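== chain A ==
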Amino acid sequence: METKKERSLLESRDLLGMYRDMVRVRQFEEACPKLYSQGKMGGFLHLYSGQEAVGVGVAHAIHKQDYMISAYREHGLLIAKGGRPEKVMAELFGKATGVSRGKGGSMHLFDPELRFMGGYGIVGGHLPISVGVAYSILYREGDEVAVCLFGDGATNQGVFHEAMNMAALYQVPMIFICENNGYGIGTSVLRASAMEELYKKSCAYETPGEKVDGMDVLAVYETVRRAVQRAREGGGPSYIEAITYRFRGHSISDPGTYRSEQEKRIWQERDPIPNFARWLVEQGKATREDLEKIDGEEKDLIREAIRFAEESPFPDPEELWTDVYVES
Partner candidate 1 sequence: MPEITCREALNQALHEEMARDPSTFILGEDVGLYEGSFKVTKGLLARFGEKRVLDTPISEAGIVGMACGAAMTGLRPIAELMTINFAIVAMDQIMNHVAIVRYMFGGQVKVPLTIRAPGGAGHQLGAQHSHVLEAIFMHCPGLRVIVPSFPADAKGLLKSAIRSDDPVMFIEHEGIYGVKGEVPEDEFTLPLGVADIKRRGTDVTIITLSRMVYVCLEAAEELAGEGIQVEVVDLRALNPLDMLTVLESVRRTHRAVTVEESWLTGGWGGEVASRIMEQAFDQMDAPVFRLGCADVPMPYSKHLEQSAIPNVRKVIEAVRSVL
Partner candidate 2 sequence: MAIEITMPKLSDTMEEGTILKWRVREGDKVSQGDIIAEVETDKAAMEMEAFDDGVVESLKVGEGETVPVGTVIALLSTSEEEETPPVEKKKEEKKAVEKEAKPEEEEKEKEEKEEEEEEEEKEEEEEPKQKEKSKPSEEMPEKRPEPEREAPERRYGRQISASPAARNLAREKGMDLSRVRGTGPGGRIVLLDVERAREKSEDMPEKTPAGRKAGPQTQKSVKIRRIVARKMVESWQNVPHFFVTVAADMTDVIRSRKSLRLSINDFILAAVARSLRDHPWVNSTWKDGEAVEQKSINIALAVATDRGLYNPVIKECEKLNIREISRRSRELGEKAHKGDLSPDSMEGGTFTVSNMGMLDVESFSAIITPPQAAVLAVGTVKGEVVVDEKGEPAVAPILRLTLSADHRVLDGADAAEFLATVKSYLEAPLTLVAWE
């Protein structure tokens, strides 16, 4: 677990960057329901609000050349890894300028330059792929790592176990990060997993498993950083369970009625953004004015992103037939 000493290693600049990223993700996500209701976007829309500390903590603990691969609640993850909000927004709008050129949508964001290897819609389906990505690093004898994020529901899928077994077997440089937000759609972890403490699931594969407070960006950062370090040094895979909460329903169409008001209130009090802001001010890392300035800048950025998405063209009808094959 993190210590005060380790926290102090972070420069103020990095801390404010984390704050900025969390605000950006929150602003982006909170802009979406209105746009969705206006018919600007279609399909599923899984929002990340509440889980920002996980994505931002992870993104800050890895390098740009490290791979990130994720499930379908991934707007925040790509943005945290440096994805441009306007390109993500354009993708949600189904525009040609989107990160997946309008062919992927909310669940299938992709950015090869940022080594964001995709958002995937089949629970657990991307876990074996992430092992392959990590094996690729091993094969090329590179020093990157692969970080694979998934929800608590994925730990009950068969491929979770296949991937974890193979990752350990080949000692690939990767970190499995389970974002445990308590619910697989509407079924709570308690009702879906025989083992309530999900981080223990890696013990069968001789892989270190650790639990971290997913509402604390610094805690996530430090935990992931250590695992990344291990992986880079040839120590093989790790597994981290980040305990977090999504403030909204599973998707835009989910009112979230299976969760009690009291439960929601308790978690709202643990909102990673204001708590981190308070800590920054208390620690003298930033002033209220600094943070408000960031808030305003990010609000403008997202407004700009929406404008960009609005003004972007839809894909050419011919695009229907491109990209099915490399060689046609």
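In this text, a contact is a pair of C-beta atoms (placed from the backbone, for glycine too) under 8 Å apart; a residue touches a chain by one contact, two chains touch by 3 or more; residues count from 1.
For anyone wondering why these and not others, all candidates are chains of the complex that A comes from, given by their letters.
Owing to the predicted nature of the structure, the values given are computational and were not obtained by experimental measurement.
Which member of 1 or 2 touches chain A in this complex comes down to candidate 1. Residue ranges on chain A touching candidate 1, taken from their complex, read 67, 69, 98-104, 108, 110-112, 117-118, 120, 122, 125-140, 158-159, 162-163, 165-166, 169-170, 322-327.
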